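Shown here: the complex without one of its protein chains, the others still in place.
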Amino acid sequence: MTAQSFEQTRRDFLVRTAATTGALVIGFKLPATVLAADGAQAPEVTHWIVIQPDDTVVIRIARSELGQGTFTGLAQLVAEELECDWSKVQPEYADVNEHVRRNRIFKDMSTGGSRGIRDSQEYVRKAGAAAREMLVAAAAQQWGVAAAECKVANSVISHPSGKRTTFGKVAAAASKLEVPADPKLKDPKDWKLIGTSPARFDIPDKTTGKQIYTADVRLPGLVHASVVQCPVFGGKLKSHDPSKVSAMRGVKRVVAGEDWVAVVADNWWRANNALKAMPVEWNVGDNGNVSSESIMQFLRTGIDANDVPVARKDGDVQSAFAGAQKVIEAEYYTPYLNHATMEPQTATALYKDDRLDVWVGTQNGEATIAAASETAGVPLENVYVHKMHAGGGFGRRGPHQEYTKQAVKIAMAMPGIPVCLQWSREEDMRQGRYRPVGIIKLRGALDAQGNWVGWHARQADQSIIVTVRPTMIKDGVDPINTRCFADNPYAVPNFTNEYAMRNTHVPPGFWRAVAHTNNPLARECFIDELALAAGKDPYQFRRPLLQGKKDLGVLDAVAKAANWAQKPARGVHRGIAVVDSYGSFTASVVEIAMKGDNTIDVQRVIVAIDCGYICHRDAVVAQVQGGVIWGLSSAMHEEITIKDGRVEQSNFSDYPVLRLAEVPPKIETILVPSGGFWGGVGEPPIGAVIPALCNALFAATGKRVRSLPLRHHGFTYAT
Amino acid sequence: MTAVTTHPAPPPQAGRRRVLRAIAAGACVALARPAEPAREHLELALRETFGQRPIRPGKVRLELPKLAESGNVVPVTISVESPMTERDHVKSIYLFAEKNPLPRILEVHIGPHNGRAQVASRVRLSTSQWVTAVAVLSDDSVWSAAREIEVTVSSCG
Partner (left out) sequence: MSRLGRGRVRVPERAAKGEIVEIRAMVEHPMESGFRVDNMGRTIPRHIVESFTCTYGGSEVFRVRLHPAVSTNPYFVFYVVATMTAELVFTWTDDQGGTATEKAVLAVH
């Protein structure tokens, strides 16, 4: 079957089933290019933009929508420069196969590091500007007038002489013109769309349940698979006995990999039941005895070591401590955490006639197509990745494509039959790519005036980057894990940051905000400890040390909003923290009251964020709210523990996350975009929340918590 | 024929940095790829290997996937147009990766007895980058081809 006839068949199938089947296929938006009126491709006005004769503006989105609003934000950036009618904009994912065939024409598809808007903004805005110039040039050519005399607004091109046309009418002619190499972009003060809050494209369907996720895709003959991987990381499959389950109802096949085995059946429930019933043996390898306790001991060797790689060294920390009036020392600990995305890892694959189709909610279409191609031995040009909106990414679905590879392997074993592989919740919990565990030991020196003159920060934790890009480790220092310390904004004259790498067999991953989820706890709580020892207010203690830094702007904003200068209301206690990450600056004040000794009533969380420019205002606010929830959840509840080399947790019953009733009634976002730069928004809001909460807890109880989760200290949230 | 820009040789006591800048700016190397600032790393390796001989795009075909997931095992095939006779053959083939910690990957020595100037292997690429294949012919002329590859796992948090 040729690619074209497959497309035609697929289109017919989707159109037919949309009309007849109803439920599952409703809301599956067919790519606009498939729906072009006469079946022919509507013209591209630059590869980013397709304009239909009816003025529909299809904008191609290279990154992935994970709920963070990228699908809408990237379209907004294009539309601002394009001057199109926003009500006719329809974003669609740039086709990954086409992207590869056209030599990566849509540039970076990876969605991580809070880079979706800030890394794309310039070239997508230029795409909009270039297309606008081409459309105007086409109209001007048709009218025999100078392009500079024409005006553009809302997809309408007009000329003072009274001539008027719309984008849809000149798109074909425009598509034949040369693409301007370096079109001029608007000055930010002229923005009409950027900075506003147009209705998000993804929210309605997600709210009404219409949104199609990978597991909802229905294809003719679709079968379902469940997989189990060696519970001890690094172990291998020793034996399995398919004969025990092959006669079970609905079971089609058993497929095994090097360290996993899957059952394929006519529905997922049957596949999973058969999987659980099948005898499977593992060669667990060397790590069957590893436990959270042994890991803690291993980390401690890093804290106690004599010689530890230095990430940063300013001044002379030895002298500073020798001459100090007061020395404060504290150790902080944070556990492994799981992404626990609401959608478990899922991928659907179909291998037929040397063509491979994969449906997956990936954070990186290129990573998926590369993984699928290499696994199947099918050339990239014959692999078609259908990007789905993901039910939560948070860093789980980008560099790690093992579910894709498993689905492809199963599909290769069953040519012509589409296979939907969905990990059980248990598998998702136990085969995560975890936020690493770590201990941080901090020492601070104060002089007689209570000035912070010396600082020694030693970290012992597990490197993530070493697993994907080991060449970034220089002299034993991990540049990502040392963030918040090696790049800290505080003007402390004598500072040494040391990093002791201690990697375990537990697979690490980039958990939303990465090192800014654990390092800020230590840093910002320790600074409060120093402030207390110096007899100073924690906000005032920080201010002089942040002069000239953007961090001061957000710190002041949040202190002002909290009315920090005044004592809080009776029974209310406050904590403050400031953290910059991924190009943006944030600060937080958390207000709590205690109900009894142990129940924390989080009443109000304020976050100020300076991300330079704002693309979609409500999306930024939503990211702050989501970030607060993310931070509060891990502060109180989340923890992955290891026993006998494997993860102990299995589901949300033993890996609790924040519940609706625990969400504070007030989450206030203060936007202080200072302009002049594009900072990330997906991750930055999280950094300051956890330490601000712990600082508030100290203010409330006198208890200094230095390890998470809080529930181990007897605390709960009020509901 | 390459456009060769000559710069006066730096004085003997010039530091390495000045030498590198002169090399990069001098660019007696017209590599087979769109104009892009040549990386010092690669340029130095090329100068060390091929001296002042101009390196011309052509004759060499470099097959490399456009994308690789981890970059640990990337299949590569280098073939050079040549009759592979005594009088006219390929003597050696080199492979470079400009952003690897070491730019050299492999050096192959062949001759008319091979019949075909083609070699395939599997290589490690530490990140997204340009990969360059260079062939030296029996007449000492030097030819090249370059391809870009995106290593997807290296783009992460």
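Note that the chains take the letters A and B in the order they are written out, and that residue 1 is the start of every chain.
By our rule, a residue touches a chain if its C-beta (ideal position, glycine included) is under 8 Å from a C-beta of that chain, and two chains touch if they have at least 3 such contacts.
These numbers were taken from a predicted model, which means no experiment stands behind them.
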**Complete:** Touching the hidden chain, out of A:471, A:540, A:598 or A:719, is A:471
**Fill in**
Checked against the full complex, the residue among B:67, B:119 or B:134 that touches the missing chain is B:119
**Request:** Extract the touching residues of subunit A with respect to the undisplayed chain.
**Result:** 302, 309, 463, 466, 470-471, 473, 476-478, 499-504
**Request:** Spell out, residue by residue, where the missing chain touches subunit B.
**Result:** 72-74, 77, 97, 100-102, 104-116, 118-126
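Operating definition for what follows: only the chains that are shown with their structure count from here on.
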**Item:** Computed distance of Cα centres, subunit B from subunit A, in Å
**Value:** 37
**Prompt:** So in the complex, which bits of subunit B are touching subunit A?
**Reply:** 65-70, 100-101, 126-127, 150, 152-157
**Request:** Flag every residue of subunit A that touches subunit B in the complex, lowest number first.
**Result:** 100, 103-104, 108, 110, 112-113, 364, 366-367, 369-371, 373-374, 379-380, 395, 398-399, 401, 464-465, 468-471, 480, 510, 514
